[in-house]
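Shown here: the complex without one of its protein chains, the others still in place.
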Amino acid sequence: MKQETIQRIKQFTIDRDWDQFHSPCNLAKSISIEANELLECFQWSDTDFNIDKVKEELADVIVYCVDMVEKLNLDVDEIINAKMDSNEAKYPVEKAKGSSKKYNEL
Amino acid sequence: MKQETIQRIKQFTIDRDWDQFHSPCNLAKSISIEANELLECFQWSDTDFNIDKVKEELADVIVYCVDMVEKLNLDVDEIINAKMDSNEAKYPVEKAKGSSKKYNEL
Amino acid sequence: MKQETIQRIKQFTIDRDWDQFHSPCNLAKSISIEANELLECFQWSDTDFNIDKVKEELADVIVYCVDMVEKLNLDVDEIINAKMDSNEAKYPVEKAKGSSKKYNEL
Partner (left out) sequence: MKQETIQRIKQFTIDRDWDQFHSPCNLAKSISIEANELLECFQWSDTDFNIDKVKEELADVIVYCVDMVEKLNLDVDEIINAKMDSNEAKYPVEKAKGSSKKYNEL
(Lines give C-alpha, C1' and ligand atoms only; values in the text may rest on other atoms or scores of the structure.)
Protein backbone atom coordinates (compact mmCIF):
# COMPACT_ATOMS: atom_id res chain seq x y z
CA MET A 1 0.00 0.00 0.00
CA LYS A 2 1.23 3.45 -0.86
CA GLN A 3 2.12 5.88 1.92
CA GLU A 4 -0.37 8.37 0.48
CA THR A 5 -3.19 5.82 0.79
CA ILE A 6 -2.35 5.29 4.47
CA GLN A 7 -2.18 9.05 4.90
CA ARG A 8 -5.62 9.44 3.33
CA ILE A 9 -7.08 6.91 5.81
CA LYS A 10 -5.48 8.75 8.74
CA GLN A 11 -6.65 12.16 7.53
CA PHE A 12 -10.22 10.91 7.11
CA THR A 13 -10.33 10.10 10.84
CA ILE A 14 -8.60 13.32 11.89
CA ASP A 15 -10.94 15.51 9.83
CA ARG A 16 -13.99 13.96 11.51
CA ASP A 17 -12.52 13.94 15.02
CA TRP A 18 -13.15 10.21 15.17
CA ASP A 19 -10.00 9.19 16.98
CA GLN A 20 -12.05 9.35 20.19
CA PHE A 21 -14.09 6.35 18.98
CA HIS A 22 -11.09 4.35 17.77
CA SER A 23 -10.21 2.46 20.91
CA PRO A 24 -8.38 -0.79 20.11
CA CYS A 25 -11.48 -2.72 21.24
CA ASN A 26 -13.84 -0.70 19.02
CA LEU A 27 -11.48 -1.21 16.09
CA ALA A 28 -11.37 -4.96 16.76
CA LYS A 29 -15.17 -5.03 16.73
CA SER A 30 -15.17 -3.00 13.52
CA ILE A 31 -12.74 -5.37 11.80
CA SER A 32 -14.97 -8.31 12.70
CA ILE A 33 -18.13 -6.49 11.59
CA GLU A 34 -16.62 -5.60 8.20
CA ALA A 35 -15.13 -9.09 7.83
CA ASN A 36 -18.65 -10.42 8.13
CA GLU A 37 -20.03 -8.01 5.55
CA LEU A 38 -17.35 -9.50 3.32
CA LEU A 39 -18.40 -13.00 4.34
CA GLU A 40 -22.00 -12.15 3.48
CA CYS A 41 -20.90 -11.93 -0.18
CA PHE A 42 -20.39 -15.70 0.07
CA GLN A 43 -23.25 -16.56 2.43
CA TRP A 44 -25.17 -18.90 0.12
CA SER A 45 -22.64 -19.60 -2.60
CA ASP A 46 -18.88 -20.03 -2.72
CA THR A 47 -18.61 -19.21 -6.38
CA ASP A 48 -21.39 -16.84 -7.39
CA PHE A 49 -20.34 -13.54 -5.83
CA ASN A 50 -20.49 -9.83 -6.66
CA ILE A 51 -16.89 -8.76 -7.18
CA ASP A 52 -17.68 -5.05 -6.73
CA LYS A 53 -19.25 -5.73 -3.34
CA VAL A 54 -16.29 -7.94 -2.40
CA LYS A 55 -13.87 -5.13 -3.25
CA GLU A 56 -15.79 -2.66 -1.10
CA GLU A 57 -16.05 -4.91 1.92
CA LEU A 58 -12.45 -6.10 1.70
CA ALA A 59 -11.39 -2.44 1.51
CA ASP A 60 -13.39 -1.75 4.68
CA VAL A 61 -11.61 -4.55 6.54
CA ILE A 62 -8.22 -3.26 5.41
CA VAL A 63 -9.04 0.35 6.34
CA TYR A 64 -9.83 -0.68 9.92
CA CYS A 65 -6.66 -2.79 10.03
CA VAL A 66 -4.67 0.31 9.00
CA ASP A 67 -6.50 2.29 11.71
CA MET A 68 -5.48 -0.29 14.31
CA VAL A 69 -1.87 -0.43 13.14
CA GLU A 70 -1.75 3.37 13.44
CA LYS A 71 -3.61 3.49 16.77
CA LEU A 72 -1.16 1.06 18.38
CA ASN A 73 1.87 2.57 16.63
CA LEU A 74 2.78 -0.76 15.08
CA ASP A 75 5.09 -1.44 12.18
CA VAL A 76 3.05 -3.58 9.79
CA ASP A 77 6.08 -5.27 8.18
CA GLU A 78 7.46 -6.10 11.60
CA ILE A 79 4.30 -7.73 12.96
CA ILE A 80 3.73 -9.66 9.75
CA ASN A 81 7.29 -10.90 9.53
CA ALA A 82 7.17 -11.98 13.18
CA LYS A 83 3.93 -13.89 12.45
CA MET A 84 5.37 -15.43 9.28
CA ASP A 85 8.38 -16.65 11.30
CA SER A 86 5.93 -18.37 13.62
CA ASN A 87 3.77 -19.72 10.77
CA GLU A 88 6.81 -21.17 8.98
CA ALA A 89 7.89 -22.92 12.18
CA LYS A 90 4.39 -24.30 12.83
CA TYR A 91 3.85 -25.40 9.23
CA PRO A 92 7.14 -26.83 7.90
CA VAL A 93 6.88 -27.42 4.16
CA GLU A 94 7.60 -31.15 4.35
CA LYS A 95 4.70 -31.71 6.76
CA ALA A 96 2.18 -29.13 5.59
CA LYS A 97 2.50 -29.38 1.82
CA GLY A 98 -0.91 -29.99 0.25
CA SER A 99 -2.64 -30.39 3.60
CA SER A 100 -5.28 -28.13 5.14
CA LYS A 101 -4.83 -29.65 8.60
CA LYS A 102 -4.14 -27.44 11.58
CA TYR A 103 -0.56 -27.50 12.88
CA ASN A 104 -1.53 -29.49 15.98
CA GLU A 105 -3.01 -32.24 13.79
CA LEU A 106 -0.19 -32.49 11.26
CA MET B 1 3.69 -2.77 3.49
CA LYS B 2 6.91 -3.58 1.71
CA GLN B 3 6.82 -5.53 -1.51
CA GLU B 4 9.12 -8.15 0.03
CA THR B 5 6.61 -8.74 2.87
CA ILE B 6 3.84 -9.34 0.35
CA GLN B 7 6.17 -11.63 -1.57
CA ARG B 8 6.92 -13.60 1.59
CA ILE B 9 3.19 -14.15 2.19
CA LYS B 10 2.70 -15.33 -1.40
CA GLN B 11 5.72 -17.65 -1.28
CA PHE B 12 4.51 -19.21 1.97
CA THR B 13 1.33 -20.34 0.21
CA ILE B 14 3.12 -21.48 -2.95
CA ASP B 15 5.68 -23.54 -1.00
CA ARG B 16 2.90 -25.45 0.79
CA ASP B 17 0.70 -25.86 -2.29
CA TRP B 18 -2.11 -24.16 -0.40
CA ASP B 19 -3.52 -22.11 -3.24
CA GLN B 20 -6.02 -24.97 -3.78
CA PHE B 21 -7.63 -24.09 -0.40
CA HIS B 22 -7.63 -20.36 -0.98
CA SER B 23 -10.99 -19.91 -2.66
CA PRO B 24 -12.37 -16.40 -2.13
CA CYS B 25 -15.04 -17.87 0.17
CA ASN B 26 -12.52 -19.78 2.29
CA LEU B 27 -10.39 -16.64 2.57
CA ALA B 28 -13.43 -14.62 3.65
CA LYS B 29 -14.15 -17.22 6.33
CA SER B 30 -10.50 -17.08 7.39
CA ILE B 31 -10.51 -13.28 7.67
CA SER B 32 -13.58 -13.47 9.91
CA ILE B 33 -12.10 -16.28 12.02
CA GLU B 34 -8.85 -14.37 12.58
CA ALA B 35 -10.74 -11.11 13.20
CA ASN B 36 -12.51 -12.91 16.02
CA GLU B 37 -9.28 -14.22 17.51
CA LEU B 38 -8.27 -10.56 17.56
CA LEU B 39 -11.61 -9.64 19.14
CA GLU B 40 -11.04 -12.30 21.79
CA CYS B 41 -8.15 -10.16 23.09
CA PHE B 42 -10.84 -7.67 24.13
CA GLN B 43 -13.59 -10.13 25.11
CA TRP B 44 -13.95 -9.12 28.76
CA SER B 45 -12.09 -5.83 28.88
CA ASP B 46 -11.62 -2.93 26.51
CA THR B 47 -8.45 -1.70 28.14
CA ASP B 48 -6.60 -4.63 29.68
CA PHE B 49 -5.21 -6.49 26.67
CA ASN B 50 -2.09 -8.44 25.75
CA ILE B 51 -0.37 -6.36 23.09
CA ASP B 52 1.77 -9.29 21.85
CA LYS B 53 -1.36 -11.36 21.24
CA VAL B 54 -3.02 -8.39 19.53
CA LYS B 55 -0.04 -8.03 17.18
CA GLU B 56 -0.16 -11.72 16.25
CA GLU B 57 -3.89 -11.78 15.59
CA LEU B 58 -3.94 -8.50 13.69
CA ALA B 59 -1.07 -9.85 11.56
CA ASP B 60 -3.15 -12.96 10.82
CA VAL B 61 -6.07 -10.83 9.63
CA ILE B 62 -3.79 -8.76 7.40
CA VAL B 63 -2.09 -11.85 5.94
CA TYR B 64 -5.44 -13.27 4.82
CA CYS B 65 -6.42 -9.86 3.41
CA VAL B 66 -3.21 -9.89 1.36
CA ASP B 67 -4.04 -13.44 0.23
CA MET B 68 -7.46 -12.29 -0.94
CA VAL B 69 -6.11 -9.22 -2.73
CA GLU B 70 -3.66 -11.50 -4.54
CA LYS B 71 -6.22 -14.23 -5.24
CA LEU B 72 -8.60 -11.77 -6.90
CA ASN B 73 -5.79 -9.83 -8.61
CA LEU B 74 -6.85 -6.60 -6.98
CA ASP B 75 -4.90 -3.39 -6.61
CA VAL B 76 -5.07 -2.56 -2.91
CA ASP B 77 -4.59 1.19 -3.37
CA GLU B 78 -7.31 1.24 -6.00
CA ILE B 79 -9.95 -0.55 -3.91
CA ILE B 80 -9.16 1.52 -0.83
CA ASN B 81 -9.24 4.83 -2.69
CA ALA B 82 -12.55 3.87 -4.29
CA LYS B 83 -13.95 3.05 -0.82
CA MET B 84 -12.55 6.27 0.67
CA ASP B 85 -14.27 8.24 -2.12
CA SER B 86 -17.51 6.59 -1.05
CA ASN B 87 -16.85 7.08 2.69
CA GLU B 88 -16.05 10.75 2.21
CA ALA B 89 -19.32 11.22 0.32
CA LYS B 90 -21.34 9.35 2.94
CA TYR B 91 -19.69 11.13 5.86
CA PRO B 92 -19.20 14.79 4.96
CA VAL B 93 -17.03 16.51 7.58
CA GLU B 94 -19.62 19.11 8.48
CA LYS B 95 -22.19 16.45 9.32
CA ALA B 96 -20.03 13.65 10.70
CA LYS B 97 -17.52 15.57 12.79
CA GLY B 98 -17.44 14.23 16.34
CA SER B 99 -20.38 11.88 15.75
CA SER B 100 -20.35 8.08 15.76
CA LYS B 101 -23.73 7.85 14.05
CA LYS B 102 -24.15 5.79 10.90
CA TYR B 103 -24.47 7.79 7.68
CA ASN B 104 -28.18 7.01 7.36
CA GLU B 105 -28.81 8.49 10.82
CA LEU B 106 -26.73 11.65 10.43
CA MET C 1 -34.71 -26.09 25.43
CA LYS C 2 -35.74 -27.34 28.85
CA GLN C 3 -36.16 -24.88 31.70
CA GLU C 4 -33.62 -26.86 33.74
CA THR C 5 -30.99 -26.39 31.00
CA ILE C 6 -31.56 -22.64 31.06
CA GLN C 7 -31.37 -22.74 34.85
CA ARG C 8 -28.06 -24.62 34.69
CA ILE C 9 -26.59 -21.92 32.39
CA LYS C 10 -27.75 -19.18 34.77
CA GLN C 11 -26.45 -20.96 37.85
CA PHE C 12 -23.03 -21.48 36.23
CA THR C 13 -22.64 -17.70 35.93
CA ILE C 14 -24.00 -16.98 39.41
CA ASP C 15 -21.70 -19.52 41.06
CA ARG C 16 -18.63 -17.90 39.48
CA ASP C 17 -19.77 -14.32 40.09
CA TRP C 18 -19.43 -13.69 36.37
CA ASP C 19 -22.47 -11.49 35.91
CA GLN C 20 -20.13 -8.49 36.32
CA PHE C 21 -18.45 -9.43 33.00
CA HIS C 22 -21.71 -10.08 31.16
CA SER C 23 -22.44 -6.64 29.80
CA PRO C 24 -24.60 -6.82 26.65
CA CYS C 25 -21.58 -5.67 24.62
CA ASN C 26 -19.27 -8.33 26.07
CA LEU C 27 -21.93 -10.97 25.39
CA ALA C 28 -22.28 -9.76 21.80
CA LYS C 29 -18.50 -10.07 21.37
CA SER C 30 -18.66 -13.53 22.93
CA ILE C 31 -21.42 -14.70 20.58
CA SER C 32 -19.35 -13.56 17.60
CA ILE C 33 -16.17 -15.17 18.94
CA GLU C 34 -17.91 -18.51 19.50
CA ALA C 35 -19.71 -18.26 16.15
CA ASN C 36 -16.30 -18.04 14.55
CA GLU C 37 -14.96 -21.05 16.44
CA LEU C 38 -17.96 -22.82 14.92
CA LEU C 39 -17.11 -21.40 11.50
CA GLU C 40 -13.54 -22.66 11.90
CA CYS C 41 -14.95 -26.22 11.71
CA PHE C 42 -15.75 -25.37 8.07
CA GLN C 43 -12.75 -23.15 7.28
CA TRP C 44 -11.25 -25.23 4.49
CA SER C 45 -14.07 -27.62 3.65
CA ASP C 46 -17.84 -27.38 3.58
CA THR C 47 -18.38 -31.09 3.89
CA ASP C 48 -15.52 -32.65 5.84
CA PHE C 49 -16.15 -31.50 9.40
CA ASN C 50 -15.77 -32.88 12.92
CA ILE C 51 -19.31 -33.26 14.24
CA ASP C 52 -18.19 -33.41 17.89
CA LYS C 53 -16.38 -30.09 17.54
CA VAL C 54 -19.41 -28.60 15.76
CA LYS C 55 -21.67 -29.66 18.66
CA GLU C 56 -19.35 -28.05 21.21
CA GLU C 57 -19.01 -24.76 19.37
CA LEU C 58 -22.70 -24.51 18.51
CA ALA C 59 -23.46 -25.15 22.18
CA ASP C 60 -21.12 -22.28 23.11
CA VAL C 61 -22.95 -19.90 20.78
CA ILE C 62 -26.33 -20.94 22.20
CA VAL C 63 -25.13 -20.60 25.81
CA TYR C 64 -24.09 -17.00 25.22
CA CYS C 65 -27.41 -16.32 23.46
CA VAL C 66 -29.22 -17.61 26.54
CA ASP C 67 -26.99 -15.38 28.70
CA MET C 68 -27.95 -12.37 26.61
CA VAL C 69 -31.68 -13.19 26.65
CA GLU C 70 -31.46 -13.45 30.44
CA LYS C 71 -29.30 -10.34 30.84
CA LEU C 72 -31.77 -8.21 28.91
CA ASN C 73 -34.83 -9.90 30.43
CA LEU C 74 -36.14 -10.87 27.02
CA ASP C 75 -38.76 -13.45 26.15
CA VAL C 76 -37.13 -15.67 23.54
CA ASP C 77 -40.41 -16.76 21.92
CA GLU C 78 -41.54 -13.16 21.70
CA ILE C 79 -38.39 -11.84 19.98
CA ILE C 80 -38.29 -14.77 17.58
CA ASN C 81 -41.95 -14.51 16.66
CA ALA C 82 -41.57 -10.76 16.07
CA LYS C 83 -38.59 -11.47 13.82
CA MET C 84 -40.42 -14.26 11.98
CA ASP C 85 -43.32 -11.84 11.34
CA SER C 86 -40.81 -9.52 9.73
CA ASN C 87 -39.04 -12.30 7.81
CA GLU C 88 -42.32 -13.61 6.43
CA ALA C 89 -43.24 -10.11 5.23
CA LYS C 90 -39.82 -9.56 3.63
CA TYR C 91 -39.72 -12.98 2.01
CA PRO C 92 -43.21 -13.83 0.71
CA VAL C 93 -43.36 -17.46 -0.40
CA GLU C 94 -44.36 -16.67 -3.99
CA LYS C 95 -41.32 -14.44 -4.47
CA ALA C 96 -38.70 -16.17 -2.31
CA LYS C 97 -39.38 -19.82 -3.06
CA GLY C 98 -36.22 -21.57 -4.18
CA SER C 99 -34.21 -18.34 -4.28
CA SER C 100 -31.26 -17.35 -2.07
CA LYS C 101 -31.49 -13.69 -3.08
CA LYS C 102 -31.74 -11.01 -0.41
CA TYR C 103 -35.18 -9.44 0.04
CA ASN C 104 -34.07 -6.17 -1.58
CA GLU C 105 -33.03 -8.07 -4.74
CA LEU C 106 -36.09 -10.29 -5.07
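Order as written gives the chain letters A, B and C; numbering starts at 1 within each chain.
In the analysis below, contacts are C-beta pairs under 8 Å (C-beta built on N, C-alpha and C of every residue); 3 or more make two chains touch, one makes a residue touch a chain.
Owing to the predicted nature of the structure, the values given are computational and were not obtained by experimental measurement.
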Residue of B:Asp15, B:Asp46 or B:Glu88 touching the missing chain in the full complex: B:Asp46
Where the missing chain touches subunit A, by residue: 21, 26, 29-30, 32-33, 35-37, 39-40, 42-44
Subunit C residues touching the omitted chain (full complex): 1-2, 5, 8-9, 12, 15-18, 20-21, 23-26, 28-29, 31-32, 35-36, 38-39, 41-42, 46-47, 49, 51, 54-56, 58-63, 65, 68-69, 72, 74, 76-77, 79-84, 86-88, 91, 93, 96-98, 100
Residues in subunit B touching the chain absent from view: 29, 32, 43-46, 100
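Here is the rule we use: only the chains that are shown with their structure count from here on.
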Contacts with two or more other chains, residues of subunit C listed in rising order: 29, 32, 43-44
